[in-house]
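Can you read through this structure? Questions will come right after.
Shown here: the complex without one of its protein chains, the others still in place.
Lettered A and B in written order, each chain numbered from 1.
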Amino acid sequence: MSAEPTAAERFAVDALLGPPSPSGDGEPTQPADRRVVFGGYRHSVESRHLLLPALHAVNDAVGWVSTGALNYICERLLVPPAEAYGVAGFYALLSLEERPTRVAHVCDDVACRTMGGAGILADLEGRPDAHPSPCLGQCDQAPAVFFQRAGEEDTVLVGATHDRVVEVLAGGSIEEVPPIAPQAGDPSLRLLKRIGTVDPTSLEGYRDVGGYQALARAVEIGPDRVLTQIKASGLRGRGGAAFPMGIKWEAVARSPDMPHYLICNADESEPGTFKDRALMEGDPFAVIESMTIAGLTVGAERGYLYIRAEYPLAQSRLQNAIDSARAEGLLGANVAGSGRAFEIEIRRGGGAYICGEETALMNSIEGKRGEPRNKPPFPTQVGLFGRPTVINNVETLINVLDIVLEGGAAFAEIGTGESTGPKLFCLAGAVARPGVYEVEFGTTLGELIDLAGGVTGNGRIGAVMLGGAAGLFVGEDHLDMPLTFEDARSRQATLGSGVVLVFDDRTDFPDISRRIARFFRDESCGQCVPCRVGTVRQEELLARPHGGEPLDEDLFEEVARVMMDASICGLGHTASTAIRSVIDLGLLERSRG
Amino acid sequence: MFGVGGGTCSYEEIETTDVILLWGSNAREAHPIFFHHLMKGVRNGAKLYTVDPRRTTSAMWADAWLGLEVGSDIALANAVGREIITSGLHHKEFIQHATVGFDAYAESVEPWTLQRGADITGLPPEVIRRMAHDYATAEQAQICWTLGITEHHNATDNVLALINLALLTGHVGRYGSGLVPIRGQNNVQGGGDMGALPNRLPGFQDIEDPVSRGKFEALWGRPVPNQAGKHLSLMLEAMEHGEITALYVIGENPAQSEARSDHARSILRGLEFMVVQDLFMTRTAELADVVFPAAAGWAETDGTVTSSERRVQRVRKALEPPGDARDDLHIISALAERMGRGWGYPTAEEVWDELRSLSPLHAGMSYRRLADVGGLQWPCTGEDHPGTLFLHGDLWDDPLPRDPAPFFATPWAPPVDELSEEYPIRLTTGRRLDSYNTGVQSRGYSSPLRTAVAVEVAPADGTALGVAEGDRVRVVSRRGSVEAPVLFDRSLRAGLAFMAVHDPDEVDVNLLTIDAWDPKSGTAEFKATAVRIEPLEEGVENRTGVRSVANYPA
Partner (left out) sequence: MAEVTLAVDGTTVKVPDGSTILDACRALGNDQPTLCYLDNLTPVNVCRVCVVEVEGNRTLVPSCSRPAEDGMEVATDSDRVRHSRKMVYEFLASTVDLGLVDEETVAWMDRYGCDPDRYGPPADPAVDRDRRKAGHHQIGPGTVAETVHQPVKVDNELYVRDYSRCILCYKCVEACGEDAQNTFAIAVAGRGFDARISTEFDTGLTDSACVFCGNCIGVCPTGALMFRSEYELRQAGMWEEDSQTVTRTICSYCGVGCNLDLHVQDNRIVKVTSPMDHSVTSGHLCIKGRFGYEYVQEVGDLAVTPIDEILRRARIDDRGRRRRPEPRA
């Protein structure tokens, strides 16, 4: 479909890709003189990963991606327009239609909807510049609104009100709010010790409190011994799957297939989760330092930090940290005098929960649709760009600093046998002091809620959402459950991403369930039949009781089973677990009357 | 080449080769399914060089596109050859073992420095060097070509120049390495196989060799002419001079397909007697004294055709031909009968079995086997022979069981139709994806891709002429002129124009082309015409359906 880009669109793309060169890519500046063009298929393959950044560049600059802009990106990167269109349309935050220059994405997800989000949205109904949004990762300061502003940085409004949203849409500005750090100053903290006490924009400040000592130590002892310590630590992934880190790292470190890649998964999108945001905003150097250690250890020269687009503050802090570190020789061709090279590049998501799935995330970086891959092969064998890849989330990586400094054995002393180390939890909803809390594994659910000041509202727990929308709801009988991987498993629960979202007993659980069903239908990538259709059928089944019919529990169970058994990825596998737990707790029945 | 005329490789080999030189071929449009195999190779890591004056949709995929001057192929090949030799990258053992004439060849390319190659081709010397080194150092490499090589006045030398490169590097006779001419028509190869060459009997047996001839004479009970006949260009000359006065044309449309077509038509008109056997009342048939309506050889009759990988495959009758149309075989047999030398009315299989008894290359290819295994590749010398994946493997046998392969010195000569102030633009012609030759067959279906034949020029030339896309212009060569709408094509550089050949009724491109032809093959120089383009007065209705198709690699 033919269409030319506007000057602004061309400028935005060229700012990212550089000006077109006469022979290096698709479109030479001087066709009349052209005798030789290099590139072709190889150029197309090698530049495909720039597709999402290029789409972002245009979307950021002019607010949407027109046909002419898409064509220009396609010419520059030699990407077929149909494919680029398919990629652009995969992401909720990229618009393929003209829209207002400012757009509000109002969170009405499980945490914000009961805290005023749903009301704000209802009052904005009909406006072309306001849309509902899945969880924005600001549950401790609900309700939250994410603004896209053409030609300006994206921004987030927390503690939002209808009037403030309208103001911002009309051109008003948003001031930065101080981070919520309920445990700040507690000397026993490990992961959160700098949050709220150390300037997150200053490398010097970070170094003053011991920052970059772990990297120095890692360089001193070398990758093999770092790996030994990681294995000894018993550290497991904090993203939900709890896979032993040492095994992952070793598999990649030992692989002869080069190059290796490291990815920090900062696409924190599980509803109710905001701990990684707290780390990235409050302690960005620690994220960069731990990635650097990981990169050197697994033999990667390039690391990608894939962050969700809804975290603009975290992104700018991380970019500042990367730039500062590079200026000090802590990234680059010779990292901290190690003689080894390591670089970190930030990649921004586009509004797609599924891209938190590790293989979907890799496809997204590669410039493809964020559809999960079938496993096996696993990323440690065939990962980013088909190469061995370690992918860890932010919280997991941060643990590496203490492990390197104190040794794996000391780390393994913390927590319990299978669940070693400290753990972050995201307390929100009906608690007095919402925020990110650090405890040792083994703390009970009740103790954790008490740490956050106990239950607010009417003071009676209706249910606690554990582990996110992909987790499940538990009742008061679980308050004594020690929060460990093994206890969660034995009680058919999960820690998931560390969500502890408390609902009092006046909560409209059928409404919460429908919101979760809507979430999974919206966020399913659509690739496999069980999830693509199952999430629709699940939502329809839940909608029927809303109209007065009883839930067909048998059919719900059948739908849930096929999603769990036959979907490609974790999204489908868990798309019904939380709703099923609501049914099991009898909450779907109870609240209906 | 080297005695038998056929591509040395099978299609499957290009899927795993390391370097591909696609030279004078827009396979993506002219041979799309071959291009599927080629793209598998590219995806498997093969480096692709395309050598073509136009940056075609095939060239879009190339690691490097070399947009040389039209007709400078030998200059490029010689410069590549010299670079390989001076860099010591030639395959000395292979040359020593399996070839003759290397020293003379090396001497002949000695003047072809990179700089001289660059001067003639218009390419940067560095890119010539790069292609030479990549080709020479590849484990496996193929050179593939089509009409961009053969539709020149020095077509045979063009081909020999490429063969020299393969001999120089040992890229022939091994799996994945070879020389791959992709045939333009579905049975060009089969025509050659069957002896439709002036100097060959079926199976590429030499007509001047009494032993070969004797086999045929014994079976047929008739003497076979003992010297080579004329190829098409010589036949036209002979007709012009009154040496040939009668012509039997089967499935060919020379009144429109020949270069300088008005001249060809006047020659045909001057014949005393012409018979045309065709599916259609073509422009040639309109000039004939007798027209035999023929059945379509691929859907209305049985038989075989041979593909560019030497694969003999069966065609089968799926439809009853319309009206009085008859199978070619029937017409020829009936003609023989009326001439008093009838041989009855054999089936296609009976004719084929006779061929097998005379042509060792085809001896093992029974109809049953051809059907069972999806075709066989010659040579297939017996019923238990599996057919041959690639040719000339015996060049690597020790001791060499055959005559060594010869190098040929290939002097470069520029296109006959020289550019001048009066005719400053180089016009080249070719095919489009959805159309075919003079369009007699391909006009029959509704292609959404089809556009009116236009003269395509670089946008810069269009601007210089002061015309807009869709404006009608007059294209004038030293022989004639045509009017056509103009289309801007970014795949063309300034000074180069392109026209498709598919709609001679609307735009008779071959009024422009030159009938200079290669003395060895008889092919005319369709690819290099000198023209000028004149804008027509304003206000002429835009009659083009202008459409450009994006073809992005990915």
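In the analysis below, contacts are C-beta pairs under 8 Å (C-beta built on N, C-alpha and C of every residue); 3 or more make two chains touch, one makes a residue touch a chain.
Because the structure is predicted, anything quoted here is derived from the model rather than measured.
A.B. asks: Using the touch definition from the top, which of B:His36, B:Lys92 or B:Arg368 touches the missing chain?
C.D. replies: Here the residue in touch with the unshown chain is B:His36.
A.B. asks: Sort through B:Gln142, B:Gln189 or B:Ser359 and give me the one touching the missing partner chain.
C.D. replies: Only one of B:Gln142, B:Gln189 or B:Ser359 touches the chain omitted from view, namely B:Gln189.
A.B. asks: Looking at the full complex, which residue from A:Pro100, A:Gly159, A:Gly332 or A:Gly526 touches the chain that isn't shown here?
C.D. replies: Missing-chain contact among the listed residues: A:Gly526.
A.B. asks: Using the document's contact rule, name the residues of subunit A that touch the chain not shown here.
C.D. replies: Missing-chain contacts on subunit A: residues 1-2, 67, 70, 80-86, 89-92, 95-97, 131-132, 134, 351-352, 369, 374, 376, 518, 521-530, 532-537, 539-544, 546-547, 555, 558-559, 561-562, 564-568, 573.
A.B. asks: For the chain that got dropped from the picture, name the residues of subunit B it touches.
C.D. replies: The missing chain touches subunit B at positions 11-12, 30-36, 39, 43, 61, 182-189, 279-282, 293, 296-300, 305-309, 311, 313-320, 322-325, 374-375, 433-436, 439-450, 452, 503, 505-506, 543, 545, 547, 549-554.
Just so it is clear, only the chains that are shown with their structure count from here on.
A.B. asks: So what's the Cα centroid distance for subunit A and subunit B, whole Å?
C.D. replies: 58
A.B. asks: List the residues on subunit B that touch subunit A in their complex, please.
C.D. replies: On the subunit B side, the touching residues are 42-43, 48, 55, 59-68, 122-124, 127, 458-460, 490, 493-494, 548, 550, 552-554.
A.B. asks: What does subunit A use to touch subunit B in their complex?
C.D. replies: Within the complex, subunit A touches subunit B at residues 2, 26, 31-45, 48, 74, 78-81, 83.
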